[in-house]
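Contents: one structure, followed by commentary.
Complex shown without one protein chain; remaining protein chains in place.
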């Protein structure tokens, strides 16, 4: 759709595949091996970006669906190291992002080995946490960006600097309550894309698209950054509606977790995930098409 | 033993049958009919005075034995009217006393009939209690005296006056804690006999005679009134010891209740009660005899 | 030793010297503050007990009844009820008297726990008599007494409830009277107990009197307190008795009916002041629930703390002379009062106190513009009872408790 080139793989993936499909699953649910197959299925199905959740024990921003997935992944023994090995193993067209909570980023590198050495020397573990080991390892593993649901812009300086230094995007979330100066400030820092939260509340598949989505996209229309909408998107027709409303992409997570948790075999889940991704991508394209063909919905063309 | 005549049947019964046996059972335990047979057995066995308990629902001065007897009598429907009818029916050599709590005396005559008439006239029952109806009915039924365990001398004026007017003795209890002026005052009002409480505590059969008994009798020796000792007396040998210590009579209750409650048939109880009374009377006589024959125990005879 | 026709000392002779000794100690220490007894008592009630308790304007009740309603917060006293005022006073007095040991009876356990607390605080050995039936159904209170180091002696006789516990405590006292003080739990029993317990509790009304004048600038039009034995009642009223403009309402437990079933020996209420007749029980002449023959009937109320067939002789006298108005509300009204205060004011009252609140609901129009209600205790102890009793009824003020359905 565009010939421009982008510094960011993430932004490129959205701009170049417009309207973009962004999919999310939790790594390690029910095992890292299965996750590998699922991610590849989502990639085949047409995902343009894939978010991989690194599970944290206190996922305060998640709905019950993703919380349950996280609990299954933790019960299966998923660790950051295992996560990064999975990422290194994956070969997808879609760039990969990691979605995790801030404490997981802070603690990475405060490894057993390091602590053991401190204990051996009789020191109390220093444990002043640092984000850099995580970011460096993420870059090394081939990730393109990071999303941290409990890290608002005000607290993000250390992580943003580390991401900048390592060529990763730090994706910010824009909530329906994000307004005024804060909105300006966050939009001016957008890296990769703006993750537009479709409604108040937490993640989770919903039956319809919130009115807040339309309001948010209208509010954001003046900002020239890629906007992808998540929270509650579960069907092709939602994707259509959201793209029609002006989004550059849709983000789907809980609906995919539902497929994983309800499939009888991993093979079934692989097929169903691929089909779902294809359905969502088609839905998104219909939305883009309707913008092109429906004169009423189309912005007034500028006079040449 | 003496040729003197006495105003009081009760005092006469003690003085003339010295050393006297005073027995107690609860009327209506297990029925008024049985009580009649038991009283007659006690009379035959050698009782010189018989106390009949009119049961009250809150017998705060009783031990568990008599409390249980009272509960049985109440469960059997024993009423003051039934009690007085029993007394009228009884023909014993021994004078009879009623032992009951003050509220039973106060309420008698506040009859259903009286209350019904008050209710019919729309008045709230006056219900200012009065001791006289009870005392008059007691006299009419042939009782010789009244013992009220929850009526100390300080509160006894109304009842004593009514008793005086109706020729009944109001028997006072002397406790181990009764001393000094109060002792003087009470001893000066003794009517019938002084009921000497053998020990602190409540009624109930005990295995031996309390040291407090000896102390009390020594303390009371200067008063020229008949003294009978109760609380804890259960065997002939107790009776012996108490009479030896200077008492004019012994009072036995709980030991007789035990016989009633443990007998398999009322007939068994009748025989056992008669035998027990006889044992106690013999014991008392042995005590009196030892005073007569044992020079060491005998008071110095006055020089003629 | 008497209040008009009421009061007196109807006890076994063996106890009379102890009562005289107590009377003497009461006069010296309590009435004359000998050895600074009263100062120490007040200081301990402040530091240990939490006095003064607040007088709180009840905002939502005031709005509901369109008049100024104030609550005296005895529920905030240590132990959760006014009971400690008396228990601490008596245990301290026993200490001044050189007694070595404290005994008390308890029914539902409120007086027992207050006495055990006071005895622990003052380092006095303490034994509590409690019916076996009550022991088994009031376990938390038994635990509390044991935690405070008191012995709890279960009484197995008869129905194994309060009545037997009283008898058994009397037996203990009659046996050990020389070195033991019996802490009677209300303004009942032989003189000097009714007067002495009233004096220990009178701090409630004294505080109210000061607090309401500070808050409202004048004395209240009426003061409402629940009445069982009557210790919170007399404690609340005493300071106001001379104030002829202040109406005093004693709210008794109307239970399920005011009629006595004499054949069964049962009163399905505890409305002694409202319906009782004069007689002698537990040492005093007072109003009683009794049959025509003089047998005491069993009272019954949803509130164990009001469930007593007698009442303090001074209250009988104040009712007889017209100074105190005896009233009552039934179990339903009390339960609604419980729920109403909990929901509207965020205070869970004792079921005893809930009777006073039930009366406020029913008769608020008669109570004038400025009303004080004594919240004699907190209701945590009553939760199970309230739930059970609420389930059986259709109460307008009750919440659903469907949360356990799963």
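In this document, chain identifiers A, B and C correspond to the written order of the chains, with residue numbering beginning at 1 in each.
Quick note on the criterion: a residue touches a chain if its C-beta (ideal position, glycine included) is under 8 Å from a C-beta of that chain, and two chains touch if they have at least 3 such contacts.
What you see is a predicted model, and the numbers here were worked out from it, not measured in a lab.
Asks: In the intact complex, which of the presented chains make contact with the chain not displayed?
Replies: Across all of the complex, the chain we cannot see touches A, C.
Asks: Touching the absent chain in the whole complex: find that residue among C:144, C:198 or C:317.
Replies: Final answer for the missing-chain contact: C:144.
Asks: Have a look at A:151, A:190, A:220 or A:233 and name the one touching the chain we're not showing.
Replies: A:151
Asks: Who touches the missing chain here, A:20, A:96, A:143 or A:175?
Replies: Touches the omitted chain: A:175.
Asks: In the complete complex, the non-displayed chain touches which residues of chain C?
Replies: Missing-chain contacts on chain C: residues 46-48, 50, 53-57, 60, 73, 75-78, 80, 116-123, 132, 135-136, 139-140, 142-144, 146-149, 152, 154, 338-339, 342-348, 379-380, 383, 386-387, 399-401, 403-404, 406.
Asks: What residues on chain A make contact with the chain left out of this view?
Replies: Touch set of chain A with respect to the missing chain: 56-64, 67-68, 71, 74, 79-80, 101-108, 110-112, 115, 125, 127-129, 149-155, 172-179, 182, 186, 197, 200-202.
The rule is simple: only the chains that are shown with their structure count from here on.
Asks: Between chain B and chain C, what's the gap in Å when you average each chain's C-alpha atoms?
Replies: 37
Asks: How far is the middle of chain A from the middle of chain C, if each middle is the mean of its Cα atoms, in Å?
Replies: Computed from C-alpha means, the inter-chain centre distance equals 66 Å.
Asks: Could you put a whole-Å number on the gap between the CA centroids of chain A and chain B?
Replies: Computed from C-alpha means, the inter-chain centre distance equals 97 Å.
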